[in-house]
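Down below is the structure, laid out as structure tokens.
As you look at this complex, bear in mind that one protein chain is not there, while each of the others sits in place.
Residue numbering begins at 1 within each chain, and the chains themselves are lettered A, B, C and D in the order written.
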Amino acid sequence: MTNQVRKILDCYRSENPGVLTNLARMLNHGRLAGTGRMLILPVDQGFEHGPARSFAPNPPAYDPAYHFQLAIDAGLNAYASLLGFIEAVAADFAGEIPLILKLNAHDLLHDEKDPLGAQTASVSDALRLGCVAIGYTIYPGTVERRLQYEQLRELVREARAAGLVVVVWSYPRGGGLSKEGETALDVIAYGAQIAALLGAHIIKVKMPTAHLELPEAKKIYEELRIPRATATERVRHVVQSAFNGRRIVLFSGGPKEADEALFAEAHAIRDGGGFGSIVGRNSFQRDKASALRLLDGMVRIYQE
Amino acid sequence: MTNQVRKILDCYRSENPGVLTNLARMLNHGRLAGTGRMLILPVDQGFEHGPARSFAPNPPAYDPAYHFQLAIDAGLNAYASLLGFIEAVAADFAGEIPLILKLNAHDLLHDEKDPLGAQTASVSDALRLGCVAIGYTIYPGTVERRLQYEQLRELVREARAAGLVVVVWSYPRGGGLSKEGETALDVIAYGAQIAALLGAHIIKVKMPTAHLELPEAKKIYEELRIPRATATERVRHVVQSAFNGRRIVLFSGGPKEADEALFAEAHAIRDGGGFGSIVGRNSFQRDKASALRLLDGMVRIYQE
Amino acid sequence: MTNQVRKILDCYRSENPGVLTNLARMLNHGRLAGTGRMLILPVDQGFEHGPARSFAPNPPAYDPAYHFQLAIDAGLNAYASLLGFIEAVAADFAGEIPLILKLNAHDLLHDEKDPLGAQTASVSDALRLGCVAIGYTIYPGTVERRLQYEQLRELVREARAAGLVVVVWSYPRGGGLSKEGETALDVIAYGAQIAALLGAHIIKVKMPTAHLELPEAKKIYEELRIPRATATERVRHVVQSAFNGRRIVLFSGGPKEADEALFAEAHAIRDGGGFGSIVGRNSFQRDKASALRLLDGMVRIYQE
Amino acid sequence: MTNQVRKILDCYRSENPGVLTNLARMLNHGRLAGTGRMLILPVDQGFEHGPARSFAPNPPAYDPAYHFQLAIDAGLNAYASLLGFIEAVAADFAGEIPLILKLNAHDLLHDEKDPLGAQTASVSDALRLGCVAIGYTIYPGTVERRLQYEQLRELVREARAAGLVVVVWSYPRGGGLSKEGETALDVIAYGAQIAALLGAHIIKVKMPTAHLELPEAKKIYEELRIPRATATERVRHVVQSAFNGRRIVLFSGGPKEADEALFAEAHAIRDGGGFGSIVGRNSFQRDKASALRLLDGMVRIYQE
Partner (left out) sequence: MTNQVRKILDCYRSENPGVLTNLARMLNHGRLAGTGRMLILPVDQGFEHGPARSFAPNPPAYDPAYHFQLAIDAGLNAYASLLGFIEAVAADFAGEIPLILKLNAHDLLHDEKDPLGAQTASVSDALRLGCVAIGYTIYPGTVERRLQYEQLRELVREARAAGLVVVVWSYPRGGGLSKEGETALDVIAYGAQIAALLGAHIIKVKMPTAHLELPEAKKIYEELRIPRATATERVRHVVQSAFNGRRIVLFSGGPKEADEALFAEAHAIRDGGGFGSIVGRNSFQRDKASALRLLDGMVRIYQE
């Protein structure tokens, strides 16, 4: 075990050996194995945006096998998707790459200001399919967040007892937040803190902007002059907000961005003490050769 | 086992032998046995529309035994109905035809823009009655779809553990969709994708039109010029949307249509890579001789 | 076993011997034993209308023992009531008459257009009290019918597993129906169909009128000229709607009617293929001698 | 066992020996032991009205031990209170007086026209604390009464299986009733009937007035000239409404009343066939000597 991995596992010393083992499996897999950094491919846009918006730009991506192979070929740490997508080909790729089963999902056929989502799979499904982790999305700030937190609490309990890692996507939303506020620094940091307090082992947030949303928080940020001008500073603040770096925080961008922008983000994540990236649409909505080039570039940044 | 059946079963390699066995039972039953195509008789209109609207046009159909016998005589792959209708005569037809127990239903005595339906039977009922599969209808796009997805999740888990196949009727509905939008190509494909992601083994959708409903999706369809002019092209797109053909997709028409229209649809389904049809009202709301003629015509198309 | 009873039990061949035994107990009890027809005394008006409206017209009826004795003395097939009323004297009449425990009830202290009712007893209560059946009222057409159907589904499952018969009172109601529509022929037939599909062994409906309520259904009734002018024709249509006579359908009148009207109804029920009557207020809201005369008259009609 | 107690227990012959034993423990305890009449001290006002309104008029009553000792010193049949109040000193008074654990409560910090209350303790708590009975308040006539009835149903089932007696406080309330209507004779009798039908062994109602509230019921009371001029007649009617005297009905007054008024009520309860009183605020909101005098007076009336 490398020192980098050992140092991370030490932050999870209250967990049972099952959870530590599965966490180590992710940290020790792929081209970033042993570096303490992670790059994960998530594919749940088919549910969120429908199949054509998700896969028509790169039609081979309609096939669930495509994504397993992409993650393997790119040497990523793990692949995350929904029940049907994983189940369709899990037996074909048994043991080839660590799997994260996303247990809830939300569709936009009926759009809502305060999304809730539905639990669409169980911890027993994750075990049956050979996964190392469960994934769950929370929307802090929505009216019904209580239902999500309580559903997550029970899944965290079950997952941990089964030795599975818990990955929480924390996306603040809801009528009380402006659109810009959803990626404001104070809001993203708050979302990371909530996920950590709920027992997440790995936290996934969006890259924060320098905007501040909540009036009471804004006062503190300005009064104490918390640095937030650069992406690196903002990453550092979010990592600090996740138990001072004791929890793995991963960052994602949004829809299609230029490769250079993504590389710049990766540099900031690395330099700010972040643990890596989750790259979905930017990797599977282009042809495979181009995707491998992009992911290779990111891997190299995180290997430094 | 024929190659066609083996090829389909290979798409379900993550499933346990119980599920594979019951899936094979349907694929290997009736006149389409071994072809990899399916023709299923569903009868749940008594709940949805009431008995007179459903059965008065062909009074022998008031009797649950009529439908079992019709499906057997026509050489179909399976018969699907609700608890009471199957239970009334299941012992009389034990082992004669694969059965699908529909586990939820919705009545129109109180009509709603966002239908929800009720779970009216259980996985244990399906086992007790000798069924090979459970059926469940989801209404993606409705306000309360979360309740449906979560009810289905639990039933999928129970069914799979019991070796039963899961058939999902996916009917997008709700206040956010226009009437025309309910059968729009983008919406039907989206519904198929959701059903597949929820773990359906067999997906039943309506024949899509060339209409596009969701603005964000429309942009993609038009920009990428996804073919949708012919029924065959639309079927091909829906099958692609169900994991690139890795999930069995069946199509249905609506209320009474002329035989020639139904035959044309069957040709399109076959040529577009669809796996077959579900034919309800068009078969039991006419006299039996006429129904057998219609179903014979469809069988012949799918046998080609 | 008489041929009439055997013919009825043959319609329930999918049930376990426990259910068949308890069904036979009802069919073979009292003065109509072996005829295949049934006369049942139900007493749940104390909950629905309060004690004074229910029992003050015949004060001995305040005592739960009165009703057991009335049903026994009249030679009826069964007695149906709520938890407290049965429990109060069940030990005193152990084995004297088949009992149906009504598991839900609704009070009018707070009147509602869309009644829901509450489950007030359990299958285990029915077993503990020596009952042969459970009873449950559904209100098809109400906003919350889903909750009722799902509660009933679970009770049907438990009851059947325990060998108990399921009797469903099907009373369409709700904001979408006119007052006259609640007893319209199409609505009553629809209610009988729903109860049968939900797994009811015995269905209790109100005597339908010739009125038609639902526009879509009305078209069919008129186009196909479904006979509905006489009570006998209407009974025949409802029985047909309950799986073509494969399910026992019982009819009830409303509040106090003249004996001659009740006798005429019984004739129509008998001639239309109905299986008998449920007679509540018309029997216990008069003095016992008069009640016995009325019930004797009805028994004689059904014995023919 | 006295004849009076035996006669009462005979009305509960469907119950198991555990329930009969605990019922006998209450009937055979204190100065009214063996008379078939009961006097109970209930203390749940701390939750309903807050501590100062409840106990400041007699500060020793802040202490939960005070009430146990008062009930014991007055020779009452039982003491009823909420979880914390009983638990605080139950071990100190183990076996000294039969205990009734109230399982639900309602606070007025947020006042509501349709109160619902919360279940604040369980049957297992009652057993753990050595109680002979559980208590539960229902509010017939409120919008959410279904939740209460269903919660009570489950508690009744658990309590009976554990051999505990069930005491139901039946307080009609809600937007459909006038303030005066809450104690109208027809409403109180209806509430007693509902409690009895739900399986209550002992029913607690308020003393009814001669007012009639429900239009449909009023017609019957007036048409049949049901006597209601005197308190004795009204008690008799309520007892009749509780299964013709087969269920123990206890009466309570409201806030502080003069002793003479309470004695007059006790006479009416006794003469009308009531089984006794529940006396809360009138006994613990005065000094102990005065309380003992009042309770002694009531005991003497019930001993006659």
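Everything that follows uses one rule, which is that a residue touches a chain if its C-beta (ideal position, glycine included) is under 8 Å from a C-beta of that chain, and two chains touch if they have at least 3 such contacts.
Computed from a prediction, not measured in an experiment: that's the story for all the values here.
Visitor: So there's a chain missing from this view; which of the remaining chains does it actually touch?
Guide: A, D
Visitor: Tell me which of A:A200, A:A231, A:V249 or A:I269 is the one touching the absent chain.
Guide: A:A200
Visitor: Sort through A:A91, A:L214, A:A264 or A:L292 and give me the one touching the missing partner chain.
Guide: With A:A91, A:L214, A:A264 or A:L292 as choices, the missing chain is touched by A:L214.
Visitor: If you put the missing chain back, which residues of chain A would it touch?
Guide: Here the touching residues of chain A are 11, 13-14, 140-143, 145-146, 149-150, 153, 157, 172, 174-177, 186-187, 189-190, 192-194, 196-200, 214, 216-217, 220-221, 224, 226, 237, 240-241, 243-244, 246-247.
Visitor: For the chain that got dropped from the picture, name the residues of chain D it touches.
Guide: Residue positions of chain D that touch the missing chain: 46-47, 49-53, 56-57, 59, 62-64, 82-85, 87-92, 105, 107, 109-111, 116-122, 124-125, 129.
The criterion applied here is as follows: only the chains that are shown with their structure count from here on.
Visitor: Just tell me the minimum hop count from chain A to chain D, counting one hop per pair of touching chains.
Guide: Minimal hop count between chain A and chain D: 3.
Visitor: So which chains are sitting against chain A and chain B at once?
Guide: none
Visitor: Using CA atoms for the superposition, what rotation angle relates chain B to chain D, in steps of 5 degrees?
Guide: It is a rotation of 145 degrees, to the nearest 5.
Visitor: At what distance in angstrom does the C-alpha mean of chain C lie from that of chain B?
Guide: Each chain reduced to its C-alpha mean, chain B and chain C end up 36 Å apart.
Visitor: If you average the Cα atoms of chain A and of chain C to get two centres, how far apart are those centres in Å?
Guide: 58
Visitor: Of all the residues in chain A, which ones touch at least 2 other chains?
Guide: Chain A, residues with two or more chain partners: not present.
Visitor: Which of line, ring, star, complete and other names the graph you get from chains that touch?
Guide: Chain contacts: open path, no cycle.
Visitor: For this structure, enumerate the chain pairs that meet the touch criterion.
Guide: Between chains, contact exists in these pairs: A-B, B-C, C-D.
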